[in-house]
Each structure stands twice: as structure tokens, then as C-alpha cells.
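Left out: one protein chain. Kept in place: all the others.
Order as written gives the chain letters A and B; numbering starts at 1 within each chain.
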Amino acid sequence: MSAKDAQFTRMAERDRPRVRFVVDGRDCEALVGDTLLTALLTNGRRVRSSEFGDEPRAGFCLMGACQDCWVALEDGTRLRACTTFVAAGMRVVTQ
Amino acid sequence: MTERPPVIVGAGPAGIRAAATLAAAGLAPIVIDEAPRSGGQIYRRPPHGFARSYRTLYGFDAAKARRLHETFDGLARKIDYRPDTLVWDLRDGVMHCLSAGASREVAYRDIILAPGARDRIIPFPGWTLPGVYTLGGAQIALKAQGCAVGARVVFMGTGPLLYLVAYQYAKAGGGVAAVLDTTPFAAKRRALPGLLRGGRTFAKGLWYVARLRARGIVMASGIKAIAAQGEGAVSAFVYQDAAGSRKTIACDAIAFGYGLSSETQLADLAEIPFAFDSLQQQFLPQRDIAGRTPVRGVYVAGDGSGIAGADAAELAGERAALALLEDRGLAADGARVQTLERALRRISRFRAGLEAAFPFPVDVAAKIPDETVLCRCEGVTAGELRQSARDIDGGDINRAKAFSRCGMGRCQARTCGPSAAIVMAAALNVPLERAGRLRGQPPVKPIPLAVSHE
Partner (left out) sequence: MSERLAADVAIVGGGTVGCSTALHMRQRGVSVVLLERGVCGGQASGVNYGGVRQQGRHLSELPLARRAREMWGRLGEIVGTDCEFMASGHVKLARADAEITELEAYRDAVKPYGLELELLDREQLRSRYPFLGDAAVAGSLCAEDGQANPRLVAPAFARAARAAGATIREHARVIEIARDGAQFVVRTADDVEVRSGALVNVAGAWGHEIAAQFGEIVPEDVMAPNMCVTEPLPYFMVPNFGVCGGGIYVRQIPRGNVIFGGGKGVADREHVRARPIAGTSLAAAAQAIALVPRLRHAQVIRTWTGIEGYMPDVIPVIGPSRTTPGLFHAFGFSGHGFQLGPAVGAVLTELVLDGATPTPIAAFDIGRFAKTEAIQ
């Protein structure tokens, strides 16, 4: 099975306005109503590195319980990706 | 002096019914919920502007979901609804609520806690890899975001949710690589009489299994998870089948879980005494069938004080609201109270059957390999927790937490807690309830240092 570029696959609700944002300096696109987690994982397969062991993480519970999906913006802002909607111009750092 | 309005924490089925009941009695409750929209988890509402129908989103439960949502929406002018708000601490009749970066104090006289539940998981090798999610998480991705958590998903674990989510994915056209149940088929057959009492719920379950088989999806029972494999993200799931053979399935996502665990942090901060519930294998706040607790003015309803499902949550929410009204000296419909309590008792008997049909595999948790990460927040392995159990001269899970750091991370042991307790109990050679209970500490979820506060 070939490596995929994105973790999440859109199955429905594709007819929504687009949102441009930046991940690790790279221009990306998402849709209005995506959580930041969805936005990140339709564009890749990680949202951060674990502090202990440096492994990649990509969220887990999607409901704000496990706290695995905290990400940083370039300006240092911290956001829990699964409970935050993606906004135009967000500049996220995942590495 | 104006009487303080009652407070309801949680806008899932329990909170919604509680709100409707109090509003009907002329009270204007404050309803606080973390999510942007009402519905809780099973009836979670997608963001505004999403297009799928109720039938598509909620299947058999479409009518129930619609009724609940419309009920709550219809209360708008009668209640003080505060979505996107986290109750992060409560003490002595004051709650601390975080919303939009600001913390506010809200005084309360009586409060109904209906915070719901989360998935209950058991770590296995590779479970922290990108691509591994909970069953609930997989369901949320589809329902609330219109996404599958992968193009080819292995569903694993046990419980009705396993079959429901796998079916929802298959129906939506998602790639379902396999549905793998840890419960041996024999256990389900033995539990059949208990399950049949569940009537419609059980019938639904059978239906999902039949539809999945009809699509030719690989289904297996009595499996043991071995590992998630992949470089940087999941690419395969390895398991042992009921015959003892090792199998590998290519996939790009795994969704797993073994039932649900109650969210009890606020109940703990409200200083409700806890007792060990052997059916759920978890310490739960003490409560009676009406939802009253030993703490005057504090009520509980729904899965947050014991897993019983969404139907029970609706009944419990209404019953707790009636208890609150009774305790305020206001009239409550005695006949309705009887009906609700009868229905709750019937559901609780069915739940016992369900647990027997889909038991939480405690033995699997006790045997998590030493090298497997147990606490994913802090990167603590099962072996490190076992070592701390040896180092602490017969202490309990709180001391082991201090020594190993297991449970000291951002999630305050929501994820690792049930398994960590089992690992501890096995290491100390004591029954699970003697391993101790991790106490809730404020804030119940992370809050910013830079919060402004009044």
C-alpha cells in the first residue's frame, strides 16, 4: 500500500468555502467548518511531536479529552486542534 | 433576594432533558457546555452549514436526535445557554468558567452535572502512532467533519460502538479493512438472554453486524491486538486471531476502544464521595436513582456518573431535574417520577447483559507489554509504572503517579487511567478497587496562564 499524504479522507460536505492557511511554512487549504485538526490531517499525517521521545502525534480522541492535539502557531499561540476551528491565515508549526 | 438559577453542566441528552424539565417548571437554568453546539457526543451536531440529513448522520437514531436538538433549540429564550465554555473548577457553590480566554465566577445553589463520557482504551504497541484513534473519535470525524480517519480503517476493540462506527463508515463509502472484536464469540452467545432484554438496541446491533458481513468485510471475534506498525504513521495492524494465528492487515488508520469511561472530575471537585462500581470497573460518584448525591444541591445525570447510554441519559436528566425541583419545594409529577425510575431500572438490567457480552478485557490491560507507552502525555511505559509499584513499598496509584509520572500530563489520566489502575493492581497483587483512585485536580482541562479574569 503506497504512502499517503494525508491522514483524513473527505467523505462528504465538500461544498464549503475554502480556507487558506500555512503549515510549517507550506501553503495549505481547508474548508470552512473544519477543525484545525481536520485541516492539518487533510494536508498531512502529523500535528506535533511528542515532548518525550520526539515521535509524531496526530491526535487521538477528537473530542477534547486526550489533549494529544495541542499545536503551536508561529507566534507561540497554543491551540487544541480538535476543538478549534481553522481560520484563514493561521500559521501552524508541527515539527 | 433573587433565587439563584440552577446550573446544568453538559448539553448532551441528559443536560438537554434536565434543561427542558426545569424550564417547563418556570426556572431558567444556566446551561454550560464545552462544545459549540448542543447534542453531546452520540448526537453531536456538525457545524452550521453542513448539509447531510439527520438520517445520514444518525441512522436509526435520527428521530431521537432531531427531537433532542429541537427541544434544546426551542429553549433558547428560556435558558441562559453558554456554549464554548469550560467549567474548570468548582468549590463551595462557585464555578469557574473559561470562555473566549476569560474566566468568570458563577455562583450556584444547585447544579446538575451531566458531563458525559469518553472512550475507554487499552494501550497496545504502536498505539501512539499517527493514524490510531478512538472509536468515538472516528465517529466524530465522520459525523461532525464529514471525514474518515483514514482511507482504509481497521476497527478494533469491543462493545456496540465498534459495530456501529464500522457500519457508519461502510455506509458512507469509507474503506473498512476489518472489524475485529476482542470478545470471543462464545461470550456473546452466553450473554444473549440479557441482551434480548434490550429489545430494539440489541436488534440494531445484530443488524449492523449483518450489514457489515453482507459487504464482505473481514470480521473476527476473540482477537488479541499485537501492534500497530508504520514509519511515522500507521500502515498495518497486527493481531492474533481466535485460533492463535498471527495476522497482519494493511491499513492507514485504526479506530479502537472498549466501551466508555465516565468523566468524573467535576463530581470529584464537588466533593461527592466515590465508590467502586464493579460492573464498570471504575470509581463513580455516589448517587441514587434520582440522581441525588450525598452533597446537598449537587445532582448527577447521564454517562458522567455511570455508563448507561443515551436513552438512559435522557431519562436521568429529566429525573435529576425533578429531584432538584422537589428539593426546592416545587411540585414534581409523582407519576412521571415512577415511570422514569422504572425505565432507568430496566435499562440498567440490560446494561449488565451488555457488559457480559462485551467485557472490558481486564486481563489484556494487566499484560500490556513493559515497553509499551501507557501514559501518552508523559511518555511513561507500562514497565516504568510497574517499576514504580515495586519502588513505593506498597503504596497506591497516587504515589505511583508521583514516582512514575504516569497520569501527570495534560489529560490528567483520562486516557491512561483505567489501564494504569489495572496495571498497578496487578503489580501490587491487589483487587482493582484497592489500587486507589486518581483524584481530580483543577483545572479539569488545561487553561491558559494568560487568561483574564473577573
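Rule of thumb we're sticking to: a residue touches a chain if its C-beta (ideal position, glycine included) is under 8 Å from a C-beta of that chain, and two chains touch if they have at least 3 such contacts.
All values derive from a computational prediction rather than experimental measurement.
Q: Check the whole complex and report which displayed chains the hidden chain contacts.
A: Across all of the complex, the chain we cannot see touches A, B.
Q: One chain isn't shown here. Among B:R37, B:R410 or B:R437, which residue touches it?
A: Result: among the candidates, B:R410 touches the missing chain.
Q: One chain isn't shown here. Among B:A172, B:A242 or B:A402, which residue touches it?
A: Counting the whole complex, the residue in contact with the absent chain is B:A402.
Q: Could you list which residues of subunit B touch the chain missing from the display?
A: 88-89, 91, 94, 96, 103, 105, 391-393, 395, 399, 402-403, 405, 408-410, 412, 441-443, 446-451, 453
Q: Write the list of subunit A residues that the hidden chain touches.
A: 51-52, 70, 72, 76-78
Simple rule for what comes next: only the chains that are shown with their structure count from here on.
Q: How far is the middle of subunit A from the middle of subunit B, if each middle is the mean of its Cα atoms, in Å?
A: 24
Q: Going by the contact rule at the top, pick out the subunit B residues touching subunit A in the complex.
A: Within the complex, subunit B touches subunit A at residues 34-35, 41, 46-52, 56, 118-119, 128-134, 136-138, 140-142, 145-152, 172-175, 232-233, 235, 250, 252-253, 263, 376-379, 409-411, 414-415, 445-446, 448.
Q: Enumerate the contact residues on subunit A facing subunit B in the complex.
A: Within the complex, subunit A touches subunit B at residues 1, 3-4, 7-16, 32-35, 38, 41-42, 45-46, 50-53, 55-68, 70, 78, 80, 83, 85.
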